[in-house]
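A short write-up of the structure that comes next.
With one protein chain removed, the remaining protein chains of the complex are shown where they sit.
Naming follows writing order (A and B), and every chain is counted from residue 1.
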Amino acid sequence: MTTEATAEATTEAPAAPREYSWRMPANWWTRNRHYFLYTVREFTALPLALWLLWLLVEIRRAGDGPARYAPHSSTAFVVFSVVVLAFALYHSYTFLTLAGTILHFKVLDRPVPARLIVLSQFAAWAAASVVVAFVLIWFAHE
Amino acid sequence: MDFESYDVLVVGGGLAGIRAAIAAVEANPRVRVGMVSKVYPMRSHTVSAEGGAAAALGPGDSFETHAFDTIKGSDYLADQEVVEAFVREAPVEIIQMEHWGCPWSRNPDGTIAVRPFGGMTTWRTCFAADKTGFHMLHAVFQTSLKYPQITRHDEAFVTKLLVEDSRCVGVVALDIRSGRFDAITAKSVILATGGLGRVYAFTTNGNICTGDGMALAYRAGAGLKDMEMVQFHPTGLPFTGILITEAVRGEGGYLLNKDGERFLKRYVPNKMELGPRDIISRAMTTEFEEGRGFEGPHGKYMHLDVRHLGEKVIDRKLPFMRELGREFLGIDIVTDPIPVRPVQHYMMGGVDANISGETPILGLYAAGECANVGLNGGNRLGSNSLPECLVFGAAAGRAAAHYASSARPVTANPVDAMLWDEARRVEAEYLEKKGGDERIGPIREEMQREMDAGAGVFRTKEGLSRLVRNLGGLRERFEKVRIDDSSRTFNTEIIAALELDFMLEVASVIAFTALAREESRGAHARRDFPERDDEHFLKHTLAFHTNTLAPRLEYSDVHITTFKPQARSY
Partner (left out) sequence: MPDKTITVRATRFDPERDREPRMQSYEVPFTDESMVVLDALNHVKSHIDGSLSYRWSCRMGICGSCGMMVNGTPKLTCNAFLRDYWPRPVVVQPLNNFPIIRDLVIDMDDFMHKLKSIKPWIIRKQELPLGAGEHRQSNEQIDDFRQFSECINCMLCYAACPVYGLNNEFLGPAATALARRYNLDSRDQGLKERLPVLGEAEGIWECSFVGECSVVCPKGVDPAKAIQQTKLDTTMRFVLPYGNRE
């Protein structure tokens, strides 16, 4: 051991000898089920974004007149769309479930239970979907 | 050579130490305070306190009854003017903790709630559910972060007090992470290092409770007062020694023997489960000896039953107990009784200090469990120790800051030499020693077994004499100890060796002082002297370090002001 007196005031312990720094392993997301599901959740945003980009292109083309509007109808694209729909539903589900964690308010001085909040979110989602579907169908009939 | 120098240096980062540091700064904002702790402060053992903190807050309470309960609980070995000052300060400190964010449980009107506790005649124990110590420690530690005058030295182990011309001028500390010895000097030093429960095998105390401050002061020449007074808490979990709070009984829990009988009716008929800890621990031990305890894989035990309280009360008032039962025993205390038996819990004895925390060594102060200011006498009442840390921590902090403002600065030369000597001593005794063949672990375990056997709930001359002899043998073995770890970096084995050195020292003091007190008073129960003997032993024991294991013993008078000693029955 060496003997040495501290030279100056510091609010923390004196400098220590070499430490072994943490290095995140590249495969960290495979090491735990939750990490994996989390990574999948984040990854699903990518195809979703691609699909939406495609939709934007379609809309733009539709703006040039009905003749230019030629939606993709290959089997591959339908399959892709269905998969993306599943991803979108999964995202909506995780997002809405989160509301139970995030939102906290009181009615008559009693905290509203998280389950009720989540339930109301899903109800609002369902209601919104019905309204959108109704509007679309109504437009289609015009 | 430069070295760290403060006005006030606090050794220990628990409730008493942090309270002292803040008090010093608030007494004089120009004071520079250092705080050395062998663990990060929030790891300190205050964190394990559960039940609560007593203070005569409410309109139905009075200073007089709190003082009387404390003095009667102490079996009249408390210094009464200290108790009287304590009960007046305790409510102020509880309010101060409230202002610092402690989440005290509340009455419906928003004021601080109180609960009943053992040996207290009225409800006066403030609580934060059943994690009172945890919440107090974190609140006071987090509050301490706002004072730039306080500089922490976390994970540094003090090996020696620097004493120059019979004045304490700092410490030598081993920085655990780097293995470097530092002299940390100060105009005044406050010891707040906590208890010594780890000298026993079966204890509620954490691994860090090794009597460091007591041993440091003892070796520096201060007296240790009433070290024979060791508290055994009635309700520890078998095997682990995890504390089941007295609040369980305060909230209405029953202690039952194997016949399902509330046996305390034979011992403390008027108080039952709310009797003081010393008497209930003796009652349980007696029941065990007479064959009325349960037999389990980890020895005899009793049942602590809260099933009749109902889930709602348990979850509101005792949630941590439910958690401990579930996590460590696999039982639900809502539906199952808790197995418990007496367990070492607290040290009434400690560094001889007065009401301001001053020790006989100039510039050296002590507070909290490591000190004996004369508050607890022969037996501490449950929930008096947390306010003790606050009241006497603050008192020591103020006194130390005051003394520092007029004390002359510390001079470098002798400190330098003392630092080198101490560093050389530790290196020679542990790191560079050749040929030792003893390990730390087995010596420590044997010491703990010997202390359980010889200095437990009941003591005898034979048992204590054997303990004294065996501790002598262990000290000889310790001289031949071998260290596996030669690294300087975070060498926890050398810390364990230094702690064992301290523990053997204080364990011997317990054994010798217990042997010398030939009466039964408070927690000190002698089978061969079952009566209290006010004529010969209404006195404090003072133990001083000598060149042998045996301390030099002196006795000093107990300060009695208002309450004349009378028979102690509940």
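Rule of thumb we're sticking to: contacts are C-beta pairs under 8 Å (C-beta built on N, C-alpha and C of every residue); 3 or more make two chains touch, one makes a residue touch a chain.
Keep in mind that this is a model prediction, so the values were computed, not measured.
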Of B:S48, B:T286, B:S405 or B:S556, the residue touching the omitted chain is B:S48
Pick from B:S5, B:T70 or B:T143: which residue touches the chain that isn't shown? B:T143
Residue touching the undisplayed chain, where the options are B:V8, B:A23, B:V39 or B:L498: B:V39
Sites on chain A contacted by the missing partner chain, in the whole complex: 12-13, 16-22, 24, 28-29, 31-32, 34-35, 38, 42, 98, 101-104, 109, 111
What residues on chain B make contact with the chain left out of this view? 39-40, 42-45, 47-48, 92, 95-96, 98-101, 103-106, 108-112, 131, 134-135, 138, 142-143, 145-146, 154, 177, 206-208, 239-240, 242-243, 297-298, 316, 320, 323-324, 327-328, 439-442, 444-445, 483-493, 496
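The rule is simple: only the chains that are shown with their structure count from here on.
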Just how far, in Å, is the C-alpha centre of chain B from the one of chain A? 52
